[in-house]
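Reading through the structure tokens given below for one structure.
With one protein chain withheld, the remaining protein chains of the complex are depicted in position.
Per-chain residue numbering starts at 1, and chain names A and B are given in the order in which the chains are listed.
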Amino acid sequence: MKKIMCITLIVFLLPVLGIFAGGSQEGQSDDKTVVNVWTRNRHDKDLMVRQVEKFNQNEGKEKGIEIDYQIYGDDFIDIYTIAFESGNGPDIMNLEESISAGVNKGVIQPLTSFDNEGWVENFPFDVDINNVTAYQGEVYSIPQFAFTMRMVYNKDLFEAVGLDPEKPPRTYEDIVEYAKVITDKSGGKKFGVALPFKWGEGFWTWAGTYTVGGGFGRREFDYAEGKFDFSPLKPYTEMIVQLKKDKSLFPGAEGLDNDTARAQFAEGNVGMMFAVSWDVAVFNDQFPVKIDMGITEVPVPEETGFKYKSELVSQGEWWLGSDIPDEKKKAVWEVYKWLNSDGIVTMKYEAAKNIPVNPTIAKNAKAPDVMGFAEFSDVTNNKVYPVVPSVRVEGDTFDVIFYNAVAGEYSVDEAVERANKAYNAALEQAINEGALEISDYRIQDYKPTLAE
Amino acid sequence: MKKINLQKVIIFIFLIMVTSVFLFPLLITFFASFKSNMEILTRGAQVIPERFNYENYIKAWNIANFRRYTLNSLYVTALTIAGILVVSTMSGYAFARGKFLGKKIIFSLFIATMFLSWGPIMIYPQIQVARFLSINNSLSGYVILRVFTVNMTMIFLAKSYIDSIPKSIDEAAFMDGCSFFRIYWNIILPLVKPILATICLLTFGETWNDYLLPLVFTMSKPELKTLTVAVVGLKTSGQVASSWNLMLSGSMMSIVPMVILYFSMSKYFISGLTKGAIKE
Partner (left out) sequence: MSAIQQYKKHNRQAFLMVLPSFAGLLIFSFYTIGYVIVLSFTKKIGGETVFVGIENYIRLFSRDPNYWTAVVNTFIISAKLLVELPVALILAVLLNSKMKSANVFRVVIFMPYILSPVIIALIFSFLFASYEGIVNNILMMLNISESQINWFGTRWHSLSVIMIASVWQCVGINMVFFLTALQSIPNELYESAAIDGANSQQQFFRITLPILKTMTRVITLLAIIGTLKSADLALVLTNGAPGGKSENMMTFVFKYFFSQGARIPQMGYAATAGSVSALIIGVITVVYLVTTKEGNEL
């Protein structure tokens, strides 16, 4: 009996000993309030880490605040969701999903719940974008930056195969044509277009639905009707089908992820590729391009031409976590203001990390001299589109549906039909359940802005 | 004599072939850890890197703060192994040799947990329980969770192995006046060294490579991170694209303790002569 008691005691004591060991590593911050800031921004890491340190050494020391700046990766949503579930959510963070999802999950709280002395109202531009930064009348976040989509191409490769490097593709038909030439003339070593299908939904949005605006003025949601309509995606998908038939796609497209695609482009093995403004940092620092990179507007279908201003994707940047204890509120608000301050935003712009939404920033700052940034940040022909409702779809999401059309399982027309059916059914269900108000999204007299 | 040698030679050649097939991807991993990030992604086919970037290892070591996190991992793993060894072999022995009320029911329940795994979903309720017990903020909470969750694999292994030990050994010890527990502690345990080694190894593998749970338990105190959490974090330490080169070198370094452990455990896998005890 004694032995059993001994053993049981030891087994139960182990964790106690452990608590001591774990506990001894506690007790860092004495009278400083630690504000946890979680971000998924990796492209401005060096800059922000330096700034955070500066803050902690100067302002932070004065005010007794210390910022703990943590950077996360692809699974950021899951991480902060789990964190909030376990009571360990951050104080300030980026929101990787739609605002309604964030509010419903209970991970964010409105800015107005803080005593902000009119700071929100005094912004020089409209921060109250319904269903993007504001939800049900409350502002949750300040939009700082926008993303633009472009097509990048390999000028050297164009020249090598006899294409004019100063005449980038302007239509989908151009892409198909040029891609064929490039692939045929490169003997299996270089290819026309690299499409990273493994990126999945990322690919079909950032390189897909977000890019069709130039020809159609909208994405997959018909604002006037208040219904989903994926027909703008049809010419785009048909182009991909043709590229596949011509074999001018970079091989292994199904298993190609965005990193590898970009690396291959930088290496010079790819003729053309879709890119987002964050790729400026990638092609300068991470995978420095070994070739002469050209940038152009994302091509449109021949039949529509460049009618409208294409999309400018803008979201709120910093959001307040829902779990902030009262003692911390003042400190957290200070940090929040600091993160949104003109100083920080300007720094990010001047380092060519982001395209600011606030027009005064660009006016007062020094335009950065980084390869490619000028083209990506020229927003004369870009505009923020009204928000599209996010719905819970049964079965395949549209990226899978359209991918299957590319794979030849069914025609592109059928893909459009299926996607419309699935998404509109989900939309109806959401409306019926009261999760969504169609009036928030429907714009009966929607007129997309014409291109200049 | 000649015939036996030929057989041995054939076996040896077979082993070399099999091992080479196994070694091949490992070698690729090893060499790839010296490549630059871009080279990894574009020239995957070339085994030998263009340039041996030793700084991958240095960077990984620093960024992932290897010294501290390795200690964390060792601490957590050691405690978990100790706990699971004791708890699992105790249960295995009790099921193999004991008779008590509800044994069959409890055993069936245990077996049920083996295949009733809902995968990642279980994380949420597990966190809730940990929160309820106020242990969700430290590594020791993780240890408790692991030790006290039914590790049916280990229990099953222990039970099956003990089943194959002749009951006469038990009876002999009983005649000498040992209680049920003492038979376990003094007689059986030394006899099941291979199982102990196996459980040790299995638990080490599971715990050392565990990513999600340790991440959750150390979210609020990043200094308590385990090595695997830090190494996976290396992937995202790059700017926009992932830093595969750092993650590879980090992973290479984190394998080392496991290999050392395996080498030192291997003599327990070949104990062999234990069954002679009965004749004494």
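In the analysis below, contacts are C-beta pairs under 8 Å (C-beta built on N, C-alpha and C of every residue); 3 or more make two chains touch, one makes a residue touch a chain.
The structure displayed is predicted, hence computed values, not measured ones.
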TODO: For the chain that's not shown, point to the residue among A:T205, A:T237 or A:N340 touching it.
DONE: A:T205
TODO: Determine which one of B:M38, B:L139 or B:I155 touches the chain that has been left out.
DONE: B:I155
Task: Contact footprint on chain B, counting only the chain that is left out - done: 7, 11, 14-15, 18-19, 22-23, 25-26, 28-29, 32, 40, 43-45, 47, 87-88, 90-91, 93-95, 97-101, 103-104, 106-107, 109-122, 124-126, 128-129, 133, 145, 147-151, 153, 155-157, 160-161, 163-165, 179-181, 184, 194-195, 197-198, 201-202, 205, 208-209, 211, 228, 231-232, 235, 244, 247-248, 251, 255, 258-259, 262-263, 266-267, 269-276
TODO: Just the residue numbers, please: which parts of chain A touch the chain that's not shown?
DONE: 1, 4, 8, 11, 75, 77-78, 81, 96-98, 101, 103-106, 197-198, 200-202, 205, 250-252, 254-255, 264, 269, 390-392, 394-397, 400, 403-404, 407, 433-435
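To be clear about the criterion, only the chains that are shown with their structure count from here on.
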Open item on the list: On a C-alpha centroid basis, what's the spacing between chain A and chain B, in Å?
Closed with: 38
Task: Residues of chain B defined as touching chain A within the complex - done: 37-38, 41-42, 75, 79, 82-83, 86-87, 90, 123-124, 127-128, 130-131, 135-141, 143-144, 147, 179, 181-182, 185, 215-216, 219-224, 233, 235-242, 244
TODO: Using the touch rule from the top, collect the residues of chain A that touch chain B in their complex.
DONE: 1, 3-4, 7, 10-11, 14-19, 21-23, 25-26, 42-43, 45, 68, 70-74, 79, 82-83, 85-88, 258-260, 262-264, 266-267, 269, 278-279, 281-282, 285-287
